[in-house]
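After the C-alpha cells below, expect a handful of questions from me.
Here the complex is missing a single protein chain, while all its other protein chains stay put.
Read from first to last, the chains carry the letters A and B; within each, the first residue is number 1.
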Amino acid sequence: MGKVMLEVRELTTKYVTRFREDVYAVDHVSLSIEEGKSLGIAGESGCGKSTLALSLMGYYFPPLHYMSGEIIVDGKNISGLDPDTVRKKVLGTDVAYIPQAAMNALNPTRKISAFIQDVILAHDPKANKKDIRDMAEKRFEELHLPKEALDKHAVELSGGMKQRVVIAVSTILSPKVLIADEPSSALDVTSQKVVIKMLRDMMDRGFIRSMIFITHELPLLYNVTDDIMVMYAGQIVERGSAKEMVFDPVHPYSRGLMRSILVPEDGTRNNKLIAIPGTPPNLKHPPEGCRFAERCKYAMPSCRYNSMPIIDFAPGRQYRCGHSVSHLREVYASEE
Amino acid sequence: MQVKNEDIIMQANKETPTVSLDRRHDVSKNPLCLSGKGVTREFHAGGTHTIAVNNVDFEFREGELVSIVGESGSGKTTLSKMLLGLLQPTSGDIYFRGKKRDISSGRKKKEYWKNIQAIFQDPFSSFNVFNKIDTVLLDCINMTGGKNLPADKKVELMTEACSFVNLKFAELTNKYPFELSGGQMQRLMIARIFLLKPKILLADEPTSMIDACSRATILDMLLNLRDEIGMTVIFITHDIGLAYYISDTVYIMEHGKFVEHGSADEVILTPKAPYTKRLISDVPKIHEPWDLSTVSGSAE
Partner (left out) sequence: MKNTVRQVFHSSKFVVGFVIFVAILLLIILYPLFFPGNPLEMIGVGTFAKPGTYVSLYDGINTETETLKLPGAADKRLDSVLKREDRIKMVAYLSAVGADIEGLDYMDTEALMELWRANYDETARPSGMTKAERNYYKRLNASLSSMGSSGQMTVTEHDSSGEEQVVATIGTEDYVNVSDVANTKNLVLGTDNFGRDVLKELVSAAGTSIVIGLIAGAVATAIGLLLGLLSGYLGGFVDDIIMFVTNIFTVIPGFVLLILISYSLGQDKRGAAIVALVIGLTSWTWTARSVRSQVISLRNRDHVNLSRLSGHSLWRILMTDILPYIASYVVMAFILQVSSGILAEAQLSLLGLGPKTTEVPTLGLMMNWAMLYSAHLNGSWWAYFPVILMITLISFSLNLMNTGLDQVFNPTLRD
C-alpha cells in the first residue's frame, strides 16, 4: 500500500443561495487517494462533484462555506485555514486546481511566463527570474510543450495547447494533489486525448503525485483514473476500481449511470440501456433516508426513512444502499 | 423565480425501463426527402472570409434517421441552419422531395416551415420563458389547423402528446417551462413535435445538455416519435458513440465538408476516411483499449 496523499474525512460544505437558503452540496464526504493514484468522480450535473472539487482546495469564498470535516494532504490538515494562508502555502504546492474553463481564465494581456512567475512568487517571494525561467523551460520541455509558448499570449494558442499550458503552469510546483474539473470537456476528442496523455505523463514522472479527475463522460473516466467514485445528491454512493465500477456496479444509481454509456464499438449497439426516471432531490431539503429512494426501482419503504451509511464491502469498494450486495447482484442477474 | 422540484411529480412508474436504441430501418428504397447539391455557405465578417460549409452533397430519404457527426467548428450548425431554411446557402441547391426548395419570400418560407421542425441543444433557451406550457402546446394545435376545435378536443390532443413523452398534462397546466428539469423540457419539445407532425425533424444535439440517466429516455422517445410519424430525422451531434447507436446513416463532417457517409455500421466499424479513423480511435472506449500512443505529445 502506497502512502496516502489525500485523505478527506466527513467533509461538509454548503452554498448559501441568493434567498439565504443553505444547500449542502457536499455532505459528509470521505475519501482517500494513495500516492501515484488517481480517483475519478462521476455523477449528473448538480450532484455536487464540482463543489467537491472546489471544497477540496480548502479555499473557501462566498457563496461556498466550509462546515465541518478534515482535508489532509500528505499528513497536513488544510481545512479550516484562513484563505490567505491557503493561497500562499497550500495552492500550487499541496493542491492545484484546474477548472473546466481554465483556458479562458488567462488574462489576455499577459504572457504565459508571467503566470508562471505569479505562481512561483506567491510561494517563494525571493525566487529570481532567471531560475523561474529555467524551471519553466525545463518543465515545458519535459512535457513536450514548445518553449516558445512561454513568450506568447493566451490568445495566440489553440484551445488544446492553451489547456495544456494552463495545466503545466498550475502544476509547476509539482503539487501533491491535482484536482481537475472537466479539464478536457471543452476540447475536441483529439486534443482531449493529448491533454489526457499529458496528465498521465505527469503522474508517471511524479510532477503530480495524485489526481482527482471529475467528468460526466464515463468512458473517459474509465480510461483515465484508477478508481471511480459516483456521487449523487451531495453524497458518495459507490466507490471501486474503474473496471469494477464500469462492469460490476452495485448501487442501482451507478448501475443506471454505467448502463447509459454509449461507445462506438462493435457489438455494443443493441445493448440495453437503463433510463432512470425522475430528477435528483432538491438539496435545500434533502430527503431523510436514502437520497436515491425516490427514483429507485428497488427501494423498500424503509429506504425512505433510515439514514443510509456508506459501507465497505470488498477491498477498495464501498456502497450506500439498504440492500445487501449479494441481493442486488441476484436481482441484476435475474433481469438480464 | 424559484423552481420547486417537489411540485412536479412526474415519475409515475417506478419501473426502471431498459431501452434499446437499436432500431434501424432499411430506407434505401424510400423516396428522397431532403437533398443537396454543392451546398456552400460563406461568411464575410470584418475582413475575414470563412467557408463554413464547403460544397456538400447529401441525400436524406423519407423516414431515415441520419446523423451528421462533426466536432465544434466543422460547420454542422451552419449546415443545420441552412437545412432549416433559417440561412440561405451562398451557392448550391437544396431539394425538398425532389423539387428545388424555394424560400425566397416570407410566404414561401412559411410554406416550407410547415414541413420541418427542430429540437435544439439547450432546452432552457428553446422556450419563451414568458409563455406557459399550455400556450406552447396550444400554439402547436393552432398551427396545424386545429384552431377551431372545441376546447375539450384540444385538451385531449395535448394530453395525448404529453403522455407520449410520459408527462402528465394535468400537472403541467399553468406551469412555465423553466419550472421543469432539462430532461422534462426536452421531452416537452418532443411532445411539441408530436403535435406538429412535420415531415422532417432536425435534432441539433438534443441530449448534449441532458444527464446520462435521462438521455436514454429522450432518445427512446425520439425514436418512438420517428416511428409514429414516419418522419425523417436529421440528428446533429458531436458524439460518434451516440450516432452509432441510433442512426441508419451517418455523415462525418470535417472543416465544412462531408468526409465520409454510409450506414452507421459501415462508417463507424470500418471507417475509410483518415479523419473518421482518427475520430473513432480518439474517442475513449470501454471494451477496446484506448491507445494513448497514437497521439504525439506535441501534436495539436
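Convention: contacts are C-beta pairs under 8 Å (C-beta built on N, C-alpha and C of every residue); 3 or more make two chains touch, one makes a residue touch a chain.
Bear in mind that the values here come from a model prediction, so they are computed numbers and not experimental data.
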item: In the full complex, displayed partners of the excluded chain; value: B
item: Sole contact to the chain not displayed, among B:Phe60, B:Phe96, B:Phe127 or B:Tyr275; value: B:Phe127
item: Residue in contact with the excluded chain [from B:Val66, B:Leu84 or B:Ile280]; value: B:Leu84
item: Where the unshown chain meets chain B, residue by residue; value: 1, 84, 86, 106, 110, 113-114, 116-118, 120-122, 125-131, 139-140, 143
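In the analysis below, only the chains that are shown with their structure count from here on.
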item: Centroid spacing, where centroids are CA-atom means, of chain A and chain B in whole angstrom; value: 31
item: Chain A residues within the chain B interface of the complex; value: 19, 44-45, 143-146, 158, 160-161, 188-194, 196-198, 200-201, 216-220, 222-223, 246, 252, 256-257, 260-279, 281-282, 285, 294-297, 299, 335
item: Touching residues on chain B, where the partner in the complex is chain A; value: 2, 4-6, 8, 10-11, 13-22, 71-72, 166, 181, 183-184, 211-217, 220, 239-245, 264-265, 268-269, 278-280, 282-288, 290, 292, 294-300
